[in-house]
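Right after this comes chain A.
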Amino acid sequence: PEVVSGPGADPECFAPWSAETKYMQWPAKPGPYKIAVVNGFVGNGWRIQMIKTAKAFAEDPSIKDKIAEFKVVSTGTDAPAQLGAIEDFINQGYDAIVTIAVAPDGFDRVIRLADKNNVVLVPFDNVLDTDAVMQVNEDQLMMGRMWAQFALDELKAKGVTAGKILEVRGLPGNSVDRDRSIGINETFKADGGAWEIVSVVGNWDDGTTQKVVADAIAVHGQFEAVVGQGGSNGVIQALSDAGHPWVPVAGESENGYRKAIAKYSGEGLKGISIGQSPGLVAIAMKAAVSALEGNVMPQLISVPLPVATYKDLEDGKNYWSDLPDNFFTVNEFPPCGVNISGPSIMAQTEADLN
Partner candidate 1 sequence: MTADRPIVQLSGVSKHFSGTRALENVDFACFSGAIHGILGENGAGKSTLIKIISGVLQPDSGELSVNGTRVSFANPTHAVASGIVCIFQELSLVPDLSVSDNISLASPPRRFGLIDKRAQRRCAEELLARIKCEDVDPNALVRELSLSRRQMVEIAKALGKDPKVLILDEATSALTSRDVGTVYELLADLKAQNVSSLFISHRMHEIEQLCDTLSVFRNGQHIETFAKGARTDREIVRLMIGREVDAQYPPKPAPKPRPEHLRIENLAWERQIKDVSLSIGKGEIVGLGGLDGQGQKELLLGLFGVLRGMQGRVTIAGRPCTPGSPAEAKQASLRIALVPEDRKTEGLMLAMSIADNLLAASYARVSDGIFINADKARQAVEDGIAKLRIKTGSADDPVATLSGGNQQKVVIAKWLMTDPDVILLNDPTRGIDVGTKQEIYRLMRDLADQGKTILLYSSDYAELIGCCDRVMVMYDGGIVASLSGDAITEEAIVAASLNVGGAVPHAVPGPSHA
Partner candidate 2 sequence: MRNARSPLAATIRQNSGFLGAIILLLVLYLIYNLLHPRGFSAALLIQNTNESVAIVFLAMAQTVPVLLGGLDLSVGAIMTLTNCVASVVVSGSPQQILLGMVVTLATGTAFGVANGLIVVYGRLQPIIATLATGAIAVGLALFIRPAPGGTVDDDISWALTNDLYELVDTYGWFDADAAWFSSFAWVPVPLLIVIVIAFGVWLPFKHTITGRTVYAIGSAEGAAYMSGLNLDRAKIAAFTLAGFFAGCAGLYLAIQTSSGNADITQAGAYTLNSIAAVVVGGTSLLGGVGGAIASLVGALVLRVISFYFRIVSIDPLLQPLVEGLVLLAAVSLGAFRTLRVKNQLALFR
(Lines give C-alpha, C1' and ligand atoms only; values in the text may rest on other atoms or scores of the structure.)
Protein backbone atom coordinates (compact mmCIF):
# COMPACT_ATOMS: atom_id res chain seq x y z
CA PRO A 1 0.00 0.00 0.00
CA GLU A 2 0.94 3.59 -0.36
CA VAL A 3 1.33 5.80 2.64
CA VAL A 4 -0.91 8.79 2.01
CA SER A 5 -2.20 11.61 4.08
CA GLY A 6 -5.52 11.60 5.82
CA PRO A 7 -8.26 11.92 6.52
CA GLY A 8 -9.50 8.42 5.85
CA ALA A 9 -12.85 7.11 4.84
CA ASP A 10 -15.69 6.73 7.31
CA PRO A 11 -13.86 8.26 10.31
CA GLU A 12 -16.81 7.49 12.56
CA CYS A 13 -16.04 3.84 12.17
CA PHE A 14 -12.39 3.80 11.25
CA ALA A 15 -11.06 6.18 13.85
CA PRO A 16 -7.31 6.73 13.69
CA TRP A 17 -5.47 5.66 16.82
CA SER A 18 -3.90 9.06 17.39
CA ALA A 19 -2.97 12.22 15.58
CA GLU A 20 0.29 10.62 14.48
CA THR A 21 -1.39 7.64 12.88
CA LYS A 22 -0.45 7.45 9.23
CA TYR A 23 -2.84 6.57 6.44
CA MET A 24 -2.61 3.88 3.83
CA GLN A 25 -4.21 3.29 0.48
CA TRP A 26 -4.38 0.22 -1.70
CA PRO A 27 -5.19 0.32 -5.39
CA ALA A 28 -8.92 -0.21 -5.77
CA LYS A 29 -9.96 -3.66 -6.87
CA PRO A 30 -13.31 -4.55 -8.32
CA GLY A 31 -15.38 -6.66 -5.98
CA PRO A 32 -16.70 -8.97 -4.79
CA TYR A 33 -13.76 -10.07 -2.74
CA LYS A 34 -12.36 -13.24 -1.32
CA ILE A 35 -11.82 -12.78 2.38
CA ALA A 36 -10.31 -15.15 4.92
CA VAL A 37 -10.14 -15.02 8.70
CA VAL A 38 -7.07 -16.78 10.12
CA ASN A 39 -7.68 -17.40 13.78
CA GLY A 40 -5.09 -18.92 16.09
CA PHE A 41 -6.33 -20.68 19.17
CA VAL A 42 -9.88 -21.91 19.36
CA GLY A 43 -11.40 -23.34 22.49
CA ASN A 44 -12.50 -20.48 24.65
CA GLY A 45 -15.75 -18.58 24.67
CA TRP A 46 -14.34 -15.38 23.25
CA ARG A 47 -12.90 -16.98 20.15
CA ILE A 48 -16.06 -18.94 19.52
CA GLN A 49 -18.12 -15.77 19.78
CA MET A 50 -15.65 -14.04 17.47
CA ILE A 51 -15.98 -16.77 14.84
CA LYS A 52 -19.75 -16.67 15.07
CA THR A 53 -19.69 -12.92 14.71
CA ALA A 54 -17.48 -13.17 11.66
CA LYS A 55 -19.80 -15.70 10.06
CA ALA A 56 -22.86 -13.66 10.87
CA PHE A 57 -21.31 -10.43 9.65
CA ALA A 58 -20.30 -12.02 6.36
CA GLU A 59 -24.02 -12.67 5.81
CA ASP A 60 -24.97 -9.14 6.81
CA PRO A 61 -26.78 -7.34 3.96
CA SER A 62 -24.42 -4.40 4.24
CA ILE A 63 -21.47 -6.49 3.14
CA LYS A 64 -22.78 -9.77 1.77
CA ASP A 65 -22.67 -8.65 -1.84
CA LYS A 66 -19.10 -7.50 -1.55
CA ILE A 67 -17.86 -10.90 -0.47
CA ALA A 68 -17.40 -13.57 -3.08
CA GLU A 69 -15.83 -16.14 -0.84
CA PHE A 70 -15.40 -16.22 2.91
CA LYS A 71 -13.38 -18.70 4.89
CA VAL A 72 -12.39 -19.03 8.54
CA VAL A 73 -9.61 -21.32 9.74
CA SER A 74 -8.14 -21.82 13.18
CA THR A 75 -4.52 -22.90 13.38
CA GLY A 76 -3.99 -23.29 17.11
CA THR A 77 -1.15 -21.62 18.96
CA ASP A 78 1.26 -22.55 16.23
CA ALA A 79 3.10 -19.65 14.64
CA PRO A 80 4.37 -21.51 11.57
CA ALA A 81 0.90 -22.88 10.89
CA GLN A 82 -0.65 -19.45 11.14
CA LEU A 83 1.96 -17.93 8.87
CA GLY A 84 1.50 -20.84 6.50
CA ALA A 85 -2.26 -20.39 6.44
CA ILE A 86 -1.94 -16.69 5.66
CA GLU A 87 0.55 -17.42 2.91
CA ASP A 88 -1.71 -20.15 1.59
CA PHE A 89 -4.61 -17.73 1.26
CA ILE A 90 -2.30 -15.27 -0.47
CA ASN A 91 -1.33 -18.06 -2.84
CA GLN A 92 -4.96 -18.99 -3.36
CA GLY A 93 -5.58 -15.44 -4.54
CA TYR A 94 -7.59 -14.16 -1.61
CA ASP A 95 -7.96 -10.37 -1.54
CA ALA A 96 -7.93 -9.77 2.18
CA ILE A 97 -6.89 -11.73 5.24
CA VAL A 98 -8.10 -10.85 8.69
CA THR A 99 -6.14 -12.41 11.53
CA ILE A 100 -5.59 -12.58 15.26
CA ALA A 101 -1.84 -12.94 15.49
CA VAL A 102 -0.46 -15.68 17.74
CA ALA A 103 2.52 -13.42 18.40
CA PRO A 104 3.12 -9.70 17.94
CA ASP A 105 6.18 -10.43 15.83
CA GLY A 106 7.27 -12.70 13.06
CA PHE A 107 4.94 -11.62 10.30
CA ASP A 108 7.55 -9.82 8.20
CA ARG A 109 7.55 -12.45 5.51
CA VAL A 110 3.78 -12.63 5.05
CA ILE A 111 3.52 -8.85 5.18
CA ARG A 112 6.06 -8.68 2.38
CA LEU A 113 4.19 -11.30 0.36
CA ALA A 114 0.85 -9.62 0.98
CA ASP A 115 2.22 -6.31 -0.23
CA LYS A 116 3.73 -7.93 -3.28
CA ASN A 117 0.38 -9.45 -4.18
CA ASN A 118 -1.71 -6.45 -3.13
CA VAL A 119 -3.45 -8.45 -0.47
CA VAL A 120 -4.85 -6.54 2.49
CA LEU A 121 -3.75 -8.10 5.75
CA VAL A 122 -5.65 -6.91 8.82
CA PRO A 123 -4.53 -8.06 12.25
CA PHE A 124 -6.93 -7.28 15.09
CA ASP A 125 -7.22 -8.02 18.82
CA ASN A 126 -3.69 -9.40 19.18
CA VAL A 127 -2.00 -6.95 16.88
CA LEU A 128 1.50 -6.76 15.51
CA ASP A 129 4.38 -4.60 16.68
CA THR A 130 4.66 -2.99 13.29
CA ASP A 131 3.21 -0.08 11.37
CA ALA A 132 3.44 -1.81 8.02
CA VAL A 133 -0.07 -3.24 8.08
CA MET A 134 -3.50 -1.91 8.80
CA GLN A 135 -4.65 -3.04 12.23
CA VAL A 136 -7.78 -2.84 14.33
CA ASN A 137 -7.82 -2.81 18.09
CA GLU A 138 -9.00 -1.28 21.30
CA ASP A 139 -6.49 0.73 23.28
CA GLN A 140 -5.25 -1.67 25.92
CA LEU A 141 -3.13 0.87 27.76
CA MET A 142 -6.11 3.15 28.00
CA MET A 143 -8.24 0.27 29.20
CA GLY A 144 -5.81 -0.32 32.04
CA ARG A 145 -5.81 3.33 32.92
CA MET A 146 -9.59 3.58 32.91
CA TRP A 147 -9.93 0.53 35.12
CA ALA A 148 -7.49 1.94 37.62
CA GLN A 149 -8.97 5.42 37.47
CA PHE A 150 -12.44 4.10 38.07
CA ALA A 151 -11.27 2.15 41.10
CA LEU A 152 -9.46 5.21 42.42
CA ASP A 153 -12.52 7.41 41.94
CA GLU A 154 -14.79 4.95 43.69
CA LEU A 155 -12.35 4.56 46.55
CA LYS A 156 -12.06 8.30 46.88
CA ALA A 157 -15.82 8.56 47.02
CA LYS A 158 -15.71 6.10 49.92
CA GLY A 159 -12.93 8.10 51.49
CA VAL A 160 -10.31 5.38 51.10
CA THR A 161 -6.90 6.73 50.17
CA ALA A 162 -4.58 3.87 50.98
CA GLY A 163 -4.58 0.13 51.11
CA LYS A 164 -4.11 -3.06 49.17
CA ILE A 165 -5.28 -3.36 45.61
CA LEU A 166 -5.47 -6.77 43.97
CA GLU A 167 -4.39 -6.82 40.35
CA VAL A 168 -5.29 -9.94 38.39
CA ARG A 169 -3.04 -10.31 35.39
CA GLY A 170 -3.59 -12.20 32.17
CA LEU A 171 -1.49 -14.57 30.15
CA PRO A 172 2.20 -14.02 30.94
CA GLY A 173 4.25 -12.83 28.02
CA ASN A 174 1.30 -11.47 26.09
CA SER A 175 1.53 -7.86 24.97
CA VAL A 176 -2.11 -7.17 25.80
CA ASP A 177 -1.43 -8.26 29.37
CA ARG A 178 1.67 -6.13 29.45
CA ASP A 179 -0.08 -2.98 28.16
CA ARG A 180 -3.06 -3.27 30.44
CA SER A 181 -0.86 -3.89 33.46
CA ILE A 182 1.30 -0.86 32.63
CA GLY A 183 -1.84 1.27 32.40
CA ILE A 184 -3.13 0.03 35.72
CA ASN A 185 0.12 0.41 37.60
CA GLU A 186 1.07 3.83 36.26
CA THR A 187 -2.34 5.21 37.16
CA PHE A 188 -2.11 4.00 40.74
CA LYS A 189 1.43 5.30 40.99
CA ALA A 190 0.39 8.69 39.63
CA ASP A 191 -2.36 8.95 42.20
CA GLY A 192 0.06 9.36 45.06
CA GLY A 193 -2.03 7.39 47.55
CA ALA A 194 -0.33 4.67 49.60
CA TRP A 195 -1.50 1.84 47.41
CA GLU A 196 0.08 -1.56 47.69
CA ILE A 197 -0.57 -3.52 44.54
CA VAL A 198 -0.67 -7.31 44.92
CA SER A 199 -0.46 -9.04 41.55
CA VAL A 200 -1.67 -12.53 40.85
CA VAL A 201 -1.76 -14.31 37.53
CA GLY A 202 -5.19 -15.45 36.37
CA ASN A 203 -4.38 -16.24 32.73
CA TRP A 204 -7.68 -14.55 31.69
CA ASP A 205 -9.29 -17.79 32.73
CA ASP A 206 -12.26 -17.90 35.11
CA GLY A 207 -11.08 -20.96 36.99
CA THR A 208 -7.49 -19.91 37.48
CA THR A 209 -8.58 -16.41 38.40
CA GLN A 210 -11.01 -17.68 40.98
CA LYS A 211 -8.34 -19.82 42.61
CA VAL A 212 -5.63 -17.17 42.74
CA VAL A 213 -8.03 -14.51 44.00
CA ALA A 214 -9.26 -16.88 46.71
CA ASP A 215 -5.66 -17.57 47.70
CA ALA A 216 -4.82 -13.90 47.79
CA ILE A 217 -7.80 -13.17 50.00
CA ALA A 218 -6.89 -16.00 52.34
CA VAL A 219 -3.40 -14.58 52.73
CA HIS A 220 -3.99 -10.85 52.64
CA GLY A 221 -7.35 -10.72 54.32
CA GLN A 222 -8.93 -7.83 52.58
CA PHE A 223 -8.44 -5.67 49.52
CA GLU A 224 -9.78 -2.22 48.88
CA ALA A 225 -10.41 -2.92 45.24
CA VAL A 226 -9.82 -5.61 42.63
CA VAL A 227 -8.62 -4.72 39.16
CA GLY A 228 -8.92 -7.78 37.00
CA GLN A 229 -7.92 -8.07 33.38
CA GLY A 230 -10.12 -11.01 32.62
CA GLY A 231 -11.71 -14.01 34.19
CA SER A 232 -14.02 -11.46 35.82
CA ASN A 233 -16.59 -14.12 36.64
CA GLY A 234 -13.89 -15.83 38.70
CA VAL A 235 -13.12 -12.64 40.61
CA ILE A 236 -16.76 -12.24 41.62
CA GLN A 237 -17.06 -15.90 42.55
CA ALA A 238 -13.97 -15.80 44.74
CA LEU A 239 -15.07 -12.62 46.50
CA SER A 240 -18.49 -14.00 47.22
CA ASP A 241 -17.23 -17.45 48.35
CA ALA A 242 -14.74 -15.87 50.71
CA GLY A 243 -17.37 -13.59 52.16
CA HIS A 244 -15.15 -10.69 51.18
CA PRO A 245 -17.08 -7.42 51.44
CA TRP A 246 -18.08 -6.03 48.06
CA VAL A 247 -15.50 -3.49 46.92
CA PRO A 248 -14.94 -1.61 43.67
CA VAL A 249 -14.03 -4.08 40.92
CA ALA A 250 -12.79 -3.52 37.41
CA GLY A 251 -13.15 -6.20 34.81
CA GLU A 252 -14.14 -7.30 31.34
CA SER A 253 -17.51 -7.61 29.72
CA GLU A 254 -18.75 -11.11 30.48
CA ASN A 255 -22.50 -11.20 30.94
CA GLY A 256 -22.12 -12.93 34.30
CA TYR A 257 -19.87 -10.19 35.58
CA ARG A 258 -22.29 -7.50 34.53
CA LYS A 259 -25.16 -9.41 36.10
CA ALA A 260 -23.26 -9.46 39.37
CA ILE A 261 -22.51 -5.73 39.23
CA ALA A 262 -26.13 -4.94 38.53
CA LYS A 263 -27.23 -7.10 41.40
CA TYR A 264 -24.77 -6.07 44.07
CA SER A 265 -23.78 -2.52 43.24
CA GLY A 266 -26.07 -1.38 46.03
CA GLU A 267 -24.07 -3.46 48.47
CA GLY A 268 -20.78 -1.97 47.38
CA LEU A 269 -19.85 -3.91 44.25
CA LYS A 270 -19.16 -0.75 42.31
CA GLY A 271 -18.03 -2.25 39.06
CA ILE A 272 -16.71 -1.10 35.75
CA SER A 273 -16.85 -3.36 32.74
CA ILE A 274 -14.69 -2.71 29.70
CA GLY A 275 -14.18 -5.55 27.36
CA GLN A 276 -12.24 -6.54 24.35
CA SER A 277 -15.12 -7.19 22.03
CA PRO A 278 -15.40 -10.22 19.74
CA GLY A 279 -17.15 -7.81 17.41
CA LEU A 280 -13.74 -6.42 16.49
CA VAL A 281 -13.62 -9.06 13.80
CA ALA A 282 -16.51 -7.41 12.01
CA ILE A 283 -14.79 -4.05 12.01
CA ALA A 284 -11.62 -5.66 10.73
CA MET A 285 -13.57 -7.28 7.91
CA LYS A 286 -15.27 -4.02 7.09
CA ALA A 287 -11.95 -2.21 7.10
CA ALA A 288 -10.50 -4.80 4.76
CA VAL A 289 -13.34 -4.31 2.29
CA SER A 290 -13.04 -0.58 2.54
CA ALA A 291 -9.32 -0.79 1.82
CA LEU A 292 -9.94 -3.04 -1.16
CA GLU A 293 -12.36 -0.50 -2.54
CA GLY A 294 -9.45 1.91 -2.65
CA ASN A 295 -10.38 4.08 0.32
CA VAL A 296 -7.81 5.83 2.42
CA MET A 297 -7.51 4.00 5.71
CA PRO A 298 -5.77 4.75 8.98
CA GLN A 299 -2.94 2.36 9.62
CA LEU A 300 -4.08 1.77 13.19
CA ILE A 301 -7.81 1.83 13.71
CA SER A 302 -8.96 2.51 17.21
CA VAL A 303 -12.21 1.00 18.26
CA PRO A 304 -13.73 2.91 21.17
CA LEU A 305 -13.63 1.18 24.51
CA PRO A 306 -17.09 -0.14 25.36
CA VAL A 307 -17.28 1.17 28.90
CA ALA A 308 -20.12 0.43 31.22
CA THR A 309 -20.14 1.12 34.93
CA TYR A 310 -22.64 0.07 37.53
CA LYS A 311 -24.39 3.34 36.81
CA ASP A 312 -25.25 2.55 33.24
CA LEU A 313 -26.15 -1.13 33.35
CA GLU A 314 -29.58 -1.85 31.98
CA ASP A 315 -31.04 -5.31 31.76
CA GLY A 316 -31.78 -6.38 28.23
CA LYS A 317 -29.63 -3.61 26.80
CA ASN A 318 -26.08 -4.05 27.90
CA TYR A 319 -26.50 -7.19 29.97
CA TRP A 320 -29.07 -9.95 30.06
CA SER A 321 -30.08 -11.34 33.43
CA ASP A 322 -31.87 -14.32 31.93
CA LEU A 323 -29.00 -15.45 29.72
CA PRO A 324 -25.85 -17.49 30.45
CA ASP A 325 -22.80 -15.92 32.04
CA ASN A 326 -20.16 -16.77 29.53
CA PHE A 327 -20.77 -14.60 26.52
CA PHE A 328 -19.30 -11.19 26.01
CA THR A 329 -21.92 -8.52 26.16
CA VAL A 330 -20.30 -5.93 23.93
CA ASN A 331 -20.44 -7.12 20.39
CA GLU A 332 -21.98 -4.41 18.27
CA PHE A 333 -20.57 -1.12 17.05
CA PRO A 334 -23.42 0.99 15.69
CA PRO A 335 -21.19 3.71 14.16
CA CYS A 336 -19.77 0.99 11.95
CA GLY A 337 -23.05 -0.60 11.12
CA VAL A 338 -22.00 -3.66 13.02
CA ASN A 339 -25.23 -4.57 14.74
CA ILE A 340 -24.74 -8.15 15.72
CA SER A 341 -25.45 -8.19 19.41
CA GLY A 342 -24.03 -10.76 21.79
CA PRO A 343 -27.37 -12.38 22.58
CA SER A 344 -28.38 -12.52 18.95
CA ILE A 345 -25.55 -14.91 18.14
CA MET A 346 -24.67 -16.43 21.49
CA ALA A 347 -28.08 -16.94 22.95
CA GLN A 348 -29.86 -18.66 20.17
CA THR A 349 -31.57 -21.66 21.56
CA GLU A 350 -32.05 -24.82 19.67
CA ALA A 351 -35.60 -23.67 19.07
CA ASP A 352 -34.40 -20.42 17.57
CA LEU A 353 -32.40 -22.26 15.01
CA ASN A 354 -35.41 -24.01 13.56
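Candidates were picked such that all candidates are chains of the complex that A comes from, given by their letters.
A few comments on the model shown:
By our rule, a residue touches a chain if its C-beta (ideal position, glycine included) is under 8 Å from a C-beta of that chain, and two chains touch if they have at least 3 such contacts; residues count from 1.
Small disclaimer: the values here were computed from a predicted structure and weren't measured.
This complex pairs chain A in touch with one listed candidate out of 1 or 2: 2.
Touching candidate 2 in their complex are the following residues of chain A: 36-37, 39, 41-43, 48, 51-52, 54-55, 71-81, 83-85, 87-89, 91-93, 102-109, 112, 129, 172-175, 178.
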